[in-house]
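All protein chains of the complex are present and in place, except for one that has been dropped.
In order of appearance the chains are A and B, and numbering begins at 1 in each one.
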Amino acid sequence: MSQTSDSGESSPASRGRRSRSPRAQEDGGDTAGDRLRQLSINEGEDRDRDHNRMIRIQYRKLISTVQQNREAMLNSKSNKLTEALEEANRLFDGVSRAREAALDAQFLVLASSIGKEKANELQLEMSAFDSAAFAEDLLTFMGINRTEVEETDDPEDIPGGFLPSDAWQTVGQEALKYLRRAPTFHYMMGSFKSEPPVPKQRIERQKKASRGKAERAMPAQLKKMESSHQEATEKEVERVLRILQTHFENDPNTPISFFDLVIDPNSFAHTMENIFHVSFLIKDGLAKIKLDEDGLPIIEPTKPTRGGEEDNRTGARNQVIVTLDQKEWKEIIEIFQITEAMITPLSQTTEDEMETE
Amino acid sequence: MSQRKRSKGLSSSQMTDGEEDCSPSQRDQPFQDQMNQKVSELVQFLLVKDQKKIPIRRADMLKTVGQKYKNYTEIVNRAGKTLQEVFGLQLMEIDTKLHTYILIDNLPRAEGEYLCKDKEKEKMGLLLVVLSFIFMKGNSVKDTALWEFLRLLRVHPGKPHKVFGDVRKLLMDEFARQKYLDVTPIPLTDPPEFKFQWGPRAEKETSKKDVLKFVAKIQGKDPTFWVSQNKEAEAEAAS
């Protein structure tokens, strides 16, 4: 079982108990088997029962002790394994039946497993590796500060120093010198699995105004971009109509100046869009433009009537062509004192105005 | 695959109809180009697969090359040569039964280089410490012994670690799948216990000698201080 004699344990020779059967030494001639049979027939049953029970208890105690102190027994300087074996030897002398012998066998399995482990470690015994010392030296290498004690709530944590946050990087840096690890290639180009549609229009950011309220606006705007252009136009035309109708309902007697409606003093581009959308309303007969006393265009939603034809003809005759360049746009804003857009741009739209998505 | 034209003036008696592996000089240009392309594809494949450091299966390599492709061996060899020539990396088979491969760095080691991201560096630090413990303790340790040792370094298997997170998972799952560690259950143990040994990747990426050097450096001693480990390391280096 063991390979060197430098341990505290005894050599196999002195443990040659396997070759000995109980009391065979004294009796000489009888075989163990004969002896056992004789014993179980001859001895008084009551005395046997108590005796055997005691043996079993002691074996179990021995096995339990050995199991719980396994690590201690592995310590090369320990004699405990030999002592346990000697104890088992002693117990075996009192064994007379298979039942107790089985416990002895169980103990032997345990002892030999420990013995094997010990032998394994004995190989390195000449160059003992003190793992605790290694751990301490590692901590030192990592830059542990032993004067400062780290506050820790964890009872498991071993006190005795503050470990810097780059401790493992320090070890890692050194470790790389001993590992032939291949560097890896990382890239983004070519890693995409599919080709989603890419929005092609620049998002017109409404500067400061949109920042606060734009929580939902940006993704909504992206959505608008992705749906077909025609759909978007239709939706917007409807929205403009509703705005027009709302204003007209609030004050049916005051005509709405066309310029008031379409001009967005903050964005020339948006103004152009508004004109575009309003032209649809007129074309479809949903709104009509008239000229007021001053010759300036006013707009109102058409009332739905049965006799459509007449109205259409009327509408067609009253179509006005509006052209506007940036200079004129600015002039109109000044002249008409337009401070805010009636048709709010989408990015500033409130939940109420937005059609449910 | 297009018909291979046989070039004139063949003197080799091995060339018969249906012969698959002709020598390169006797192939025509389109075939050469296709071969080159396959080699390049395989090299790209190997580089991408190595990102996660999980050993690459030959079956997957075959799929990239095209299963019908008969010159598989030559393509793999040339891919290996390209990796060496361009990157200084070596393609190595670590399991001859399962036919799995890894890439390792073949350049002579030098100081002061930064070949890793920080997160990887830390993991490698832990790995080397574990490999050291295993070797110095006789090439095989029980999980309980390993955890007991790591606790001394403020690394606990049950507690999430600030740097490593779930350490048990890192050691028994990630390092095991990457074949840095070999984790096997000990039979007839309940609750199940495990033993830790070096995995085939560790055996290729480092050596007992290097690990002993590391331990020696940390402890400020000469490697020969540990006589039997040193003997073992020398023996391995000699073989």
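The definition used in the following text is that contacts are C-beta pairs under 8 Å (C-beta built on N, C-alpha and C of every residue); 3 or more make two chains touch, one makes a residue touch a chain.
One rule holds for everything that comes next: contacts and distances are computed from a predicted model.
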item: Chain not present in the shown complex, as UniProt names it (candidates "Putative exosome complex component RRP41", "Non-structural maintenance of chromosomes element 1 homolog", "Glutamyl-tRNA(Gln) amidotransferase subunit B, mitochondrial" or "Trafficking protein particle complex subunit"); value: "Non-structural maintenance of chromosomes element 1 homolog"
item: Missing chain: touched chains present in the view; value: A, B
item: Options B:43, B:104 or B:215, residue touching the unrepresented chain; value: B:43
item: Touch residues of chain B, complete complex, unshown partner; value: 36, 40-41, 43-45, 48-49, 51-52, 64, 82, 85-88, 105, 107-108, 110, 112-117
item: Contacts of chain A with the absent chain, listed as residue ranges; value: 183-193, 196, 198-203, 205, 207, 214-216, 218-219, 222, 326-327, 330
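We take it that only the chains that are shown with their structure count from here on.
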item: Whole-Å gap between the CA centroids of chain A and chain B; value: 28
item: Chain A-touching residues of chain B, taken from the complex the two chains share; value: 47-48, 50-51, 53, 87, 89, 102-106, 109, 111, 113, 115-116, 118, 120-129, 132-133, 136-138, 149, 151-154, 156, 159, 162-164, 204-206, 210-211, 213-215, 217-220, 225-230
item: Touching residues on chain A, where the partner in the complex is chain B; value: 120-121, 123-124, 126-127, 129, 131-139, 141, 154, 156-158, 163, 165, 168-186
